[in-house]
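Input: a single structure, listed below in structure tokens.
Here the complex is missing one protein chain, while the rest keep their positions.
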Amino acid sequence: MIIMKTDATQEQIAHVIKEIKRYGLRADVSKGAYRTVIGIIGDERKIPFDHFAALPGVKEARGIEIPYKLISREYSKFLEGEGERRAIKVGNIEIGGDEPVFIAGPCAVESKEQLLKIAEGVKKAGAHILRGGIFKPRSSVHSFQGLGAGGWEEAEAALDWLHEAGERFELLTITEVRGEAQVDLAAEYADILQIGTRNMYNQDLLTKVAGKNKPILFKRHFGAGVEEFLSFAEYIAAEGNKDIILCERGVLPVGKGKSYTRYILDLASIPAIQKETYLPIVVDPSHATGRRDLIFNMSCAAIAAGASGLMIEVHYNPTEALVDGQQMITPDELKDVIDACQRINKLVLPMRNKR
Amino acid sequence: MIIMKTDATQEQIAHVIKEIKRYGLRADVSKGAYRTVIGIIGDERKIPFDHFAALPGVKEARGIEIPYKLISREYSKFLEGEGERRAIKVGNIEIGGDEPVFIAGPCAVESKEQLLKIAEGVKKAGAHILRGGIFKPRSSVHSFQGLGAGGWEEAEAALDWLHEAGERFELLTITEVRGEAQVDLAAEYADILQIGTRNMYNQDLLTKVAGKNKPILFKRHFGAGVEEFLSFAEYIAAEGNKDIILCERGVLPVGKGKSYTRYILDLASIPAIQKETYLPIVVDPSHATGRRDLIFNMSCAAIAAGASGLMIEVHYNPTEALVDGQQMITPDELKDVIDACQRINKLVLPMRNKR
Amino acid sequence: MIIMKTDATQEQIAHVIKEIKRYGLRADVSKGAYRTVIGIIGDERKIPFDHFAALPGVKEARGIEIPYKLISREYSKFLEGEGERRAIKVGNIEIGGDEPVFIAGPCAVESKEQLLKIAEGVKKAGAHILRGGIFKPRSSVHSFQGLGAGGWEEAEAALDWLHEAGERFELLTITEVRGEAQVDLAAEYADILQIGTRNMYNQDLLTKVAGKNKPILFKRHFGAGVEEFLSFAEYIAAEGNKDIILCERGVLPVGKGKSYTRYILDLASIPAIQKETYLPIVVDPSHATGRRDLIFNMSCAAIAAGASGLMIEVHYNPTEALVDGQQMITPDELKDVIDACQRINKLVLPMRNKR
Partner (left out) sequence: MIIMKTDATQEQIAHVIKEIKRYGLRADVSKGAYRTVIGIIGDERKIPFDHFAALPGVKEARGIEIPYKLISREYSKFLEGEGERRAIKVGNIEIGGDEPVFIAGPCAVESKEQLLKIAEGVKKAGAHILRGGIFKPRSSVHSFQGLGAGGWEEAEAALDWLHEAGERFELLTITEVRGEAQVDLAAEYADILQIGTRNMYNQDLLTKVAGKNKPILFKRHFGAGVEEFLSFAEYIAAEGNKDIILCERGVLPVGKGKSYTRYILDLASIPAIQKETYLPIVVDPSHATGRRDLIFNMSCAAIAAGASGLMIEVHYNPTEALVDGQQMITPDELKDVIDACQRINKLVLPMRNKR
């Protein structure tokens, strides 16, 4: 990490970058409110920090030992003052600001009618972002894989419905990209691109998606610890894209016997992650619990734990959904969830800030 | 399960019990607001339910397939109406009622002075029950095992301090019993007996503690699923003691790399467990996270998830505690936690009841 | 599953396939020693099996409820007689036959000299297949990502060395493809393509690699159960490629405290998997244990458990390896391993067959 002086010139910055390349490494240049900080991508042990500290315009040069340095608070504090979180602005929505953000919609897009009807419902309920899966990752090749499995034309049609639904109901849109070949197409239509839990470790996909310069909702793998989760988010940041919305969606259940929830929702990871990074983190209670009747409680709990928002599966008639009907709630139920969460947030926010 | 008619006589009930014994099984007799229900302890497959259904005073006789039938809602609904939870009354405190209950105190009792000073602090902060460990389960024989390790005299002295602190500051008291030999002594002094996480599977201890007819705080093992947790609570219920306070305290972390919390707090187990049993459930965020700086957020989240109370480690000076200092908070911080939790509970309770 | 009569004609088979397509599903056609069996890819519940049973040339038509039916023994027994395993032939090597197969080489290809020297060593030690990573999946973007990270030219050069080393020392070659963009290039040079543990769930990559019609070594994800592992292998089989070599490489450690092995090697999964599928399974003790000093014992154990081969990381000087030096053994140590394994296999094979 090379911290530049507040009055460092463009030439001085360019010189530092050139020097980093000379050592076979890449540079991440972040311009903050106060100064420019240059991160080093690659093995820092190759860098003679003393040499860099002596370059013109450089205030300080030193290594960071954590594997997720570009998204760390250690890194951001030189840019924007210690303790600052960085909210991500998408359209007129701010993710990671004082208000929780609600992402809602069907698990899978099934038809234009279905999507529009759900979009209208979630908008009325108070949601900000419309979700809809077109390329569905499934644990069996014999299950419905989303409309995107029908070919590129069907995929584009479904993406177009998503875009149209977003326009009509003034909702931002998000959809998952499951494979590298889908990235370009999805990026044309959706406002936010989602990396699913099973792709958290897919570094080639991360790198490709990062390059589209769109915000990315990045889900934790269900078998990953927090350190791995952040280390793979770093693959996105290393491409210069720091508009990363982290998403906790549950980890593998423990123990023997029947599981009462699909996964274990790791809510303590939220404040723990907020101590490590300036990135916002949201929660997906639908996949975590797999149970409609637990969504209200776990949504309240997630916001009380400090989450910046929620991603919830919604269907006007959950029982007829092709995928995941047992975990979907109705737009009316979503309204209750949003109402409760906003009130909890209003209550805890000042208490949290006071501390 | 033998459901008696509302007008069944004592003789009819006694006859059913006699019949159950004749098949080599034990009977659990629960008298509810409406009627008496007789549970069968042991292998129900030996029971000819038709025979029992035909006995005088019997309304219905049938098996329950779950391994925790005596504590199930299936069982309680015939007693008290569907949907009822059963609050446990200890002194003038109700655990599982509309108000959250706060259990607080040091991890380990270290001296009379330490205990009285902390008791005074937690009382002022609004706690209801004083905790203090005398027989400490530890993962190394070379670590401090609590004052109880010094011999029975030292143990009794420490238990007496706990009792005195409770009296002086009008707090109920709770302490852990780690082995069978400690049960009688601890039951003389403490209002509630605690079974620790490592003893969840210790059925001989459960049976012995159950026999003291005191309320029992029963912690989930960190490697146990919900079904096992409830199945072992059933060992206590099978002794006729249903004053069981379940306690979620975190399960084993998943994944590779550094752990940011000691365990994973499984808050979704709270509403999931509440669908299964009428027993109250509380949360221990101190052991679950192992981090003082996460207690506020996770306490709020636990109450928002529907917990009936919290168990929190408190010390006036966490850095000088012999055990677990890194996860203790001060009485002042506890006051903030209790204040926030009570406000969240007031907010979510009516919304939850409405649903 | 449509089981054809032994004398079914090509026309009859083609007609069945056409009918399956009419229901919006895909067909997998397997010609066995005895007859042709046609598997259905997609949601079988859409299929009227009665209708298919009545088609000319059809012996039997019925569903299989497991999610990995195309690779199941249930499926193969109609082709080749119950109990048969299917060995995969690559060059003059048979994987899944009576003799264990040894795959060995460096974790990462570092230079032509390094690779040739190791290739010579492992050949002398008795290995059959040379491994060498060019596109390395790493948990940190700041670590060495393999020569492939240097660009397509560097990648091709390294692949060419691998091919040359294979030619020179009469070894088959295997390398990992980490992302979709690497598949075409790697398939030009390597005899076997590897899917790494972190990509087990990457269905788009599986589909793409399957299409190259080369044998695939498919590693179990470290957080995956056996059912998921086989269900994702089915994604490869559904593309018509059944030359799948399964690979057990360890699952996530359990419990608290220091880990003495990197992962837990799940050797019981080997005979368990062999009851489910006709595919061969090999073991990677290097990544599973992460410890050079455990390779000998765990290699012996894997073969004793019934594995069809081993994949072992080898370096002439482990301490100078850029990646994973602590788990590599020398060619001399490999010779001991191969010797012991062959003798154990000779001992247990007839006893196993007898049973």
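Lettered A, B and C in written order, each chain numbered from 1.
FYI, a residue touches a chain if its C-beta (ideal position, glycine included) is under 8 Å from a C-beta of that chain, and two chains touch if they have at least 3 such contacts.
A quick note: this is a predicted structure, and the numbers were derived from the prediction, not measured.
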item: Left-out chain, listing which of the shown chains it touches; value: A, B, C
item: Which residue of C:L25, C:A87, C:A181 or C:V348 touches the chain not shown here; value: C:V348
item: Residue in contact with the excluded chain [from C:L70, C:V282 or C:A302]; value: C:A302
item: Contacts of chain B with the absent chain, listed as residue ranges; value: 41-44, 67, 69, 137-144, 178-182, 198-199, 201-205, 208, 221-224, 228, 231-232, 234-235, 238, 252
item: Footprint left on chain A by the chain that the document does not show; value: 139, 223, 252, 254-257
item: In chain C, positions touching the absent partner; value: 221-228, 231, 251-261, 264-273, 275-276, 285, 288-289, 291, 293-294, 296-298, 300-306, 336, 339-340, 343-344, 347-348, 351-352, 355
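In this text, only the chains that are shown with their structure count from here on.
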item: Distance-maximising chain from chain A - centres being C-alpha averages; value: B
item: Pair of chains ranked first by number of touching C-beta pairs; value: A-B
item: Inter-chain centre distance, chain B versus chain C - centres from mean C-alpha coordinates, in Å; value: 49
item: Rounded Å distance, chain A centre to chain C centre (Cα mean); value: 33
item: Of all residues in chain B, the ones touching two or more other chains; value: 223, 252, 254-257
